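With one protein chain held back, the other chains of the complex are shown just where they sit.
Here the chain labels run A, B and C in written order, and each chain numbers its own residues starting at 1.
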């Protein structure tokens, strides 16, 4: 299976209305070249799932500034004023989710878990519309798995099979999202041959990855 | 905090009736020196949580052969005939759990998840005594987290802070169990100074580990 | 009938190998299913997963070169091929339970026409435990049972399993040395038969009710 492609070969896949999980935490570990591809194509009505709204000029924030996002599922939008502005104007739907619950929802989807109980959000507005369960006197919310059409990841080193190694804090949501989307695309800083990543060092399995694009040097 | 100890300094902790999670999968990744310490001390009435019953002469199997185990929570006992024999004789209580559910129960405990929904076991005897839930027409069992007094792990390389690196397939249940027990003890093949393990390579955080013992060369 | 058991197993393994598609993640059970790895079509690449935490398992090492830190799900030393990976049990079962394993091939004690499977316990006699079988059968996208058609003259393909189940309605395909049968909402459909048998012989050796596919084919091996 040929996985390494030119960024432009992805264009036919990226249609208005798709949902995308973006790796990254305040732009660290976000595939910036794939964000830029979506910007160039001006794909509209996106549903994005990402830890945060990034910055206006970094991370997924640029897609919000360019008004390409219909719905954003995230834990934090504080460092991208445009997200709050569009939310208040009613042009951007924002679902705020506790960060740990968001990570767990993505992991649950990827791991075949039909739902899980968490105390996070009990007694707050996060409860709204959710089933509550009490076990041994402790209250929990039943949270559901979360899936997307695409996962867009940023790898530090990727081999031609799609095995990924993440440096530093770029790892964050990337390995979780690799398991929770129909089509997984990785943008990699460095591309190496099969066998160049030690088996213990593989953080995302190649078999989960469909497309690999090389990050453009700045 | 002093973590590196002689195996014998652990003796005062290991009392009859304690519960222990043992890392390892068919003895690969099981801390054999800690098994031997329990054998020498002849600690009784143990509750063991482990992927399998090991072999009669390897893994946790020796503790079963020596009749030190009261209850075994595991997914497989097929390669240790003594386990099946004691179970049939009624001297060993065995709770058989699907391997993935066992892993997830341990992870749930370590991750603060109050319970999770899985389709594994639906329509089988694994259902017994468990709450069933139907979501979008699909049936699930509600499975609960699992905890123990001790987790006994086997590391390949451990630094003096307790950061652990696992080689090959020794990893298996070890990193999960490190989060699900009151007291975590690692037996390590190699002991190194702080900073000798690359931050990306740490598979179990030192802050979770209370005691480190050096594996004895064979 | 095919009385040579080694030949029978080879037929089964070769036929199942034809179900594999490029890029798939596959789990092979112990015993006969493992033989499937020997017959992967040349033009495709599949990734084999072992539930103890690795992909791209290589051959058994030479005597004296065993590394006991790299083992298969039976605890026996193996090797890892280039491009392989090691991971923990949480990731291993995320792959299995999360639907990332495209095909799981496993042997069985019993299997029936409703797609039920029983392969983890014979009450009062043998209690090995389910290991990862319940997770695999429930979580994999496609479940293929690899089994001799009969054992001691008795059909292995039943109307209804009698032993405690591993999972309900999860089997998709049953491959024996005589036949390929697909579990469908209408019942068990006989799709292919071995060139050395007849439909009547297959029916006579099968306890389950068989629906004969209108386009019955000869088993490709």
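Here is the rule we go by: contacts are C-beta pairs under 8 Å (C-beta built on N, C-alpha and C of every residue); 3 or more make two chains touch, one makes a residue touch a chain.
Here the structure is a predicted model, which is why all the values come from computation and not from measurement.
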Q: Could you list, sorted by label, every displayed chain in contact with the chain left out?
A: A, B
Q | Residue touching the undisplayed chain, where the options are A:47, A:118, A:163 or A:188 | A | A:118
Q: Could you tell me which of A:10, A:46, A:77 or A:113 touches the chain that is not displayed?
A: A:77
**Q.** Option from A:82, A:104 or A:200 whose C-beta touches the chain left out
**A.** A:104
(Q) Looking at the full complex, which residue from A:28, A:41, A:144 or A:192 touches the chain that isn't shown here? (A) A:28
Q. Which chain A residues touch the hidden chain?
A. 25-29, 51-52, 55, 58-59, 74-79, 84, 87-88, 94, 96, 98-101, 103-104, 107, 118-126, 156, 166-176, 203
Q) Where does chain B touch the missing chain, residue by residue? A) 1, 107, 109-113, 159, 161, 163, 179, 194-195, 199-200, 202, 205-208
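As a convention for this text, only the chains that are shown with their structure count from here on.
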**Q.** If a chain touches chain B and chain C alike, it appears here
**A.** A
Q) What whole-number Å value describes the gap between the mean CA coordinates of chain A and chain C? A) 35
Q. Hey, how far is the Cα centre of chain A from the one of chain B, in Å?
A. 33
Q: Enumerate the residues of chain B that touch no fewer than two other chains.
A: 104, 118-119, 166-168, 171
Q: Spell out, as numbers or ranges, the residues of chain C touching 2 or more other chains.
A: 54, 80, 86-87, 90, 93, 96-97, 139
